[in-house]
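Of the protein chains in this complex, one is absent; all others appear in place.
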Amino acid sequence: MATAAVSAERETYLNKEYGIRSWLLTTDHKRIALLYLASITFFFFIGGFFALLIRLELLTPAGDLVLADTYNKLFTMHGQIMVFFFLIPSIPAVLGNFLVPMMIGAKDLALPRINLLSWYLYIAGGALMMYAMVEGGVDTGWTFYTPFSTAFSNTHVVEAGLAIFIAGFSSILTGLNFVVTIHRMRAPGMTWSRLPLFIWAHYATSIIQLLGTPVLAITLVLVVLERTLHLGIFDPNLGGDPLLFQHLFWFYSHPAVYIMILPAMGVVSEVLACFSRKRIFGYGAVAMSSIGIAVIGFIVWAHHMFVAGISLYAALVFSILSYLVAVPSAIKVFNWTATLYKGSISFATPMLYALGFIGLFTIGGLTGLFLAALGIDVHVTDTYFVIAHFHYIMVGGAVMGYMAGLHFWWPKITGRMYPEWWGRLAALIVFVGFNLTFFPQFILGYMGMPRRYWQYPPEFQILNVMSTAGSTILAVGYLLPMVYFMWSLRYGKVVGDNPWGAAGLEWKTSSPPPTFNFDEIPEVTWEAYNYDQIPVPEEAWLE
Amino acid sequence: MWLFLATEVMFFGGMFCAYLIYRFWYYPEFAAGSRSLNIYLGTVNTVVLIGSSLTVALGVRAAQMGKRKLLVILLILTLILGLAFLGVKAVEWHDKYVEHHIPGASFSVADLVREYPQLHIDQRHAEIFFSLYFAMTGMHALHMVVGVGLFIYLTIKAWKGTYGPQYYTPVELGGLYWHFVDIIWIYLFPLLYLIDRKPLK
Partner (left out) sequence: MHDEAHVMSTRMYYGIWITLMVLTVVTAAVSFIDLGPFNTIVALSIATFKAILVVLFFMHVKYASEKLTKLVIISALFFLVLLLSLSMIDYLTRYLA
């Protein structure tokens, strides 16, 4: 295996070939991961920009920054871009693409050219979405509810719908690639029960991507057809049922939230184990709970429709099922906590994000249970309570998981270490900013402030001001890593194969890895998370 | 390919879900709409498509056995049958156009209302049947077109001798796709054409 220093002669995936063609026509999963990293970061900041505009408008009770119609477009674009062009791809397309082959001891994914096609589909969808935005945006809410989206909205629903349709195929192909790879390309000795939990998480995520996204695809097609050809399947004027749209839409979009959170849970498992120097407690339970979340996640969708007009009996069924889906998530939280117990804990940046994840995801998850109760949901649905709930999971959970993963694997990906103290500072800023932004929203929602409203009664102003203040702090917390990650590429400390002393095959090759990942394919004879056999690293960043 | 076909099951599944719900709600209109479809052309199309599945399956076998000429002939036959299917479909759609059964501005099922007074047809609900009819057969036809393109590619490659017992994966994968599109039609046929053909009292 290659030793520490990045010498000019040692070939890595970064210096194997230069030039834009070698990047745009690459089939190397690691380069494709970086292509995704650049693109989703771009969309993250666009979505974040819309969020800031929303928060700015909500500083005052009156609608004084933008017009009402513009405000509708702001929250729609924020949602669509963040969900479809940032969160859904984020961890799988960046960290998953980079690490799945490495973690199982393979040279690349099973279908490298399909992987590249995936990225191009994402870019095509993204470009069409940008076009829709520039041409005036969409104002239907990210949920495209009919009949507004099909019959009444005057905005670019068709373009946005098609953009998401195309990006959906990117997601499907990524999932397909991962399933085939994990089944077919594990190194000798890498049995299913020795797989890192990151892999189990991505496998479960891929199942959802494969089986859920097509339903969104057909739903968007039907919306586009109804809007352009006036087909009339969702049109109440013809006896069509607007709720049918919601059933079909949420059949995908609820499992979609598990696409967003499962990979983050996978990251958290890896990070927690490393910075407690212990194996994950209850490996089997955590692995099976990933699959459990994926499957049960498909049968709870109508909890988004409790007050929309579904029958009471259906609502009862979906309410009970929604309680069921919390069980595997809770199993994970308990197992992670047990992992920490009597571990040798160190508070490196990835660990700070992972610990933050556990706390914030738990709050988000528990408030989800509140929402699953019909009696409470009737009161707080379509209020800021719901917004706070899902942001706790998606930002406090998924994004923090993504940040943990980026920091943890950054030295592997680039061969450089980011500045640790800046990393910890940014993590802290994110944590504080996040809670200041979203905790007041639970209270606002409970007090009755509706979501998607551009004006509000004056008594809600203080909490809104707190929330906006928090959002600016959060923005700083996200900008800092942009800066120091870029800085580290040139000035960061050069690292060896395994700066964290972590378990996992990806740490047994050089940083950055060679193009085909391993000089020789390893043969695995040890269990996952064999921290009893790995010495604590000597480098100073774990002080 | 099987994983991709699983995604296609869910893709068409969304439309089957819509169909199921509206058939439950608007059975009389669905029955009337179904009767207005030409059962003979539908049956012919089913026969044609199943025949093309046979030629595809025999083609894969020919590739397995290294019989290049036979493979090419079978692939061309598949193409011919596939195009025949699309041709019949076009005829059926034209009929629908003439009868004003295409949803949109000139939609009218006055003819069905007259023909089946006992069903008390609501024109708007009938429009939903036809919307689903065109959406489902349209999506199916689109998949057929993609299949035709795929098979043109396979035929050319087969002609050049690319496939043999050592390597016939693309033929097999193309075959799986084609069979899947056939299976979708096997369900569409009874669901759209055979809802209620009982002799009326």
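Labels A and B are assigned to the chains in the order they are written; within every chain, residues are numbered from 1.
The working rule: a contact is a pair of C-beta atoms (placed from the backbone, for glycine too) under 8 Å apart; a residue touches a chain by one contact, two chains touch by 3 or more.
As the structure is a computational prediction, the values presented were derived from the model and not from experiment.
From the options A:58, A:83 or A:243, the residue with contact to the unseen chain in the full assembly is A:243. The missing chain, though absent from the display, is touched by one residue of A:74, A:138, A:215 or A:426; that residue is A:215. Within the complete assembly, residues 1-3, 5-6, 9-10, 13-14, 16-17, 20-21, 24-25, 39, 42-43, 46-47, 50-51, 53-54, 56-58, 61, 64-65, 165, 169, 172, 175-176, 179-180, 182-183, 186-187, 189-191, 193-199 of subunit B touch the chain that is not shown.
Touching the omitted chain from subunit A are residues 183, 207, 211, 215, 243, 247, 251, 298-299, 301-302, 309-314, 317-318.
Note that in this section only the chains that are shown with their structure count from here on.
Within the complex formed with subunit B, the subunit A residues making contact are 172, 176, 179-180, 210-215, 217-219, 221-222, 225-226, 229-233, 237-241, 244, 247-248, 251.
Across the interface of their complex, subunit A is touched by residues 3-4, 6-15, 17-18, 21-22, 25-26, 103-105, 122, 124-125, 127-128, 131-132, 134-135, 139 of subunit B.
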